[in-house]
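Complex shown without one protein chain; remaining protein chains in place.
Residue numbering begins at 1 within each chain, and the chains themselves are lettered A and B in the order written.
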Amino acid sequence: MQPFHELLLLLVVLTNFWVLGTTRLSATIRATAIQGALLAGLPLALYPGFSLHILALSTGTLVVKALVIPYFLTRAIREAAVRREIEPLIGFTPSMLLGAAAVALAFSIAPRLQLPGVRSDMLVPVALATVVIGLIVLTTRSKAVTQVVGYLILENGIYVFGLSQVERVPFLVELGVLLDIFVGVFVMGIVVFHINREFDSLDSARLTELRD
Amino acid sequence: MSLSAWLSLLVVMAVAPALPGIANRTKSALTGRRGAPVLQLYADLAKLWRKGVVYSLTTTAIFRIAPVVVAATTLLAASLLPLDGRSALLAFPGDLVAFAGLLGLGRFFLVLAALDTGSSFEGMGASREVTVATFAEPALFLCFTVLVLATGELRLAGMLGQPLALAWPAAAPSLVLAAASLFIVTLAETCRVPVDDPLTHLELTMIHEVMVLDHSGPDLALILYAGALKMALFGSVLVSVIIPRADLAPAAALAALIAGLAGVAVAIGAVESVMARVRMNRVPQLLVAASALAGFGLILQLR
Partner (left out) sequence: MLLPLLILLPAAAAALAWFGRWPRNPEATLLATAALHTAGVALVWSGGGAPAFGGWLAVDAMGQMVLTVVSLLFLASASYAWGALRGDGASRRRLFTTSLLGFLAAATLVTLAHHLALVWIGMEATTLALAPLVYYRHDRRSLEAVWKYLVLSSVGIGLALLGTFFLAAAQTQGRPLLLEDLVQNAGSMQTGLLRAAYVFLLVGYGTKMGLAPLHAWKPDTYGEAPSLVGGLMAGALTSCAFLGLARGTEVMAAAGQAAFVRPPLLAFGIASLVVSAAFVIGQSDLKRLLAYSSVEHMGILVLALGIGGAGSYGAMLHLVNNGLTKGLMFLAVGNVVLFYGTSEAAAIRGVLRRSPLTGALLIAGLFAVTGSPPFGLFVSEFTILGAAIRGQMVWLAVVMVVLLAMIFLGMAKMVLGAALGDGDLRQPRERERPYLVGGPFALAALSLMLGVYIPGPLQALLATAARALGGSAP
């Protein structure tokens, strides 16, 4: 049977497509939570042996990415009346096709990068694809909370890439990165909440007052 | 042209009408009702066969031959599949295209018949049906491509038979993705929720039902039977991808197929009971998602 980590990476890509295709805001947040849980399992699958470093990283990722951040985002939109995303800048179907193209491109570029010592040959393509899909979601969606979800997916992609360098990047650093991301989303969630309060909508297309 | 292949075809032909019954019964059970009997479609077919037929004055010969063409093409397509797990009645390299083409031919004639009636109601249903098919075909072909790459075979009998069983361990992720995509395609081709609701009678929401509105008597019986057989065919493809039956004895393989078909019907019924039909403009997105799934499986095969 296939190695477990390949299955996890496969599911990560599927959650990306889920976010690209769904219209419901709560579904996007749930997809991020599931992605966080998958990412928490990745270090354990890639580096079997249960060292303290890996266990702490997994637990931290699980708590932050799969529990705290989604809970917090859900609370941030609890007052929102409209829970559905409107047609994005490039349409849902083109988004999904673009995401598929990004995955194909990532898989074709990754072998040429020749990164040393990577445990799985699916890590780097999935990482790059996730980063690109995160950017797609961030730039084409108009609801503020979906943009935060796009940012989270971007960071998840970078995290997967970082997993290929786990021996090089010590635990303290990963902890700091995780903490930073958490605080970042915390602050963003507060702003999203305020946006909803102020504009009675999560639509960031309303934020057009400042211009030259 | 082995005996087991013939026998399997006849068995599947006989069992096919039970599948929509199983799906509907599952849906009723899951929503707390008693529902129609599982063998209801048999009774319907028998009733329709005995009835007379009514032809509208606006229709031509196309309307009369369409049901026959539909049934014949579906049967021919059935003969391309390795229903006993290892061999098919007809096999030649590239017959996967013939499979899709035959089913497409049947659909084409149904659409012609719908347009032949001169009713805008049926024309609308026909155009919607063709739109759905336009998006479902690429997904189907992407799934087939995954199978071709995994097994190296160009005949359906090979793609779904012994070589597939050998290819499973190495290509598992791609095959799982292809299976998921195939399930969505099955839902689209057999006109079930979330693509099309077989129970709706509202003009705004009908797709397949409205196309066959004008047919009656034995014609309608042929069309209904062809629909059930199509469900059986797609179900068989799905079952063959998920459960490699090539190593089993023919009888056991057939039994596994029947059980698998029943399972697929139950799954369709379960999906119908938990989901609502998606909005008309979201149906292409759903099918593009199915294509993306199969495409991703393809990428995994290529690396």
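In this section, contacts are C-beta pairs under 8 Å (C-beta built on N, C-alpha and C of every residue); 3 or more make two chains touch, one makes a residue touch a chain.
Because the structure is a prediction, the values reported are computed rather than measured.
A.B. asks: For the unseen chain, which displayed partners does it touch in the full complex?
C.D. replies: A
A.B. asks: Return the single residue from A:Ser26, A:Thr74, A:Ser142 or A:Ser204 that touches the missing chain.
C.D. replies: Considering the complete complex, A:Ser204 is the one touching the chain left out.
A.B. asks: Considering the entire assembly, which residues of subunit A contact the chain that has been omitted?
C.D. replies: Touch set of subunit A with respect to the missing chain: 113-116, 131, 135, 138, 144, 147, 151, 154-155, 158, 161-162, 164-165, 168-169, 173, 176-177, 180, 183-184, 187-188, 191, 194-195, 198-199, 204, 207-210, 212.
Quick note on the criterion: only the chains that are shown with their structure count from here on.
A.B. asks: Taking the mean of the CA coordinates per chain, how far is subunit A from subunit B in Å?
C.D. replies: For subunit A versus subunit B, the centre distance works out to 37 Å.
A.B. asks: Per the contact definition, I'd like the list of subunit A residues that touch subunit B in the complex.
C.D. replies: Residues 1-2, 6-7, 10, 13-14, 17, 21, 92-93, 96-97, 99-100, 103-104, 107, 111, 121, 125.
A.B. asks: Quick one: which bits of subunit B touch subunit A in the complex? Just the residue numbers, please.
C.D. replies: 169, 172-173, 177, 282, 284-285, 288-289, 291-293, 295-296, 299-300, 302-303
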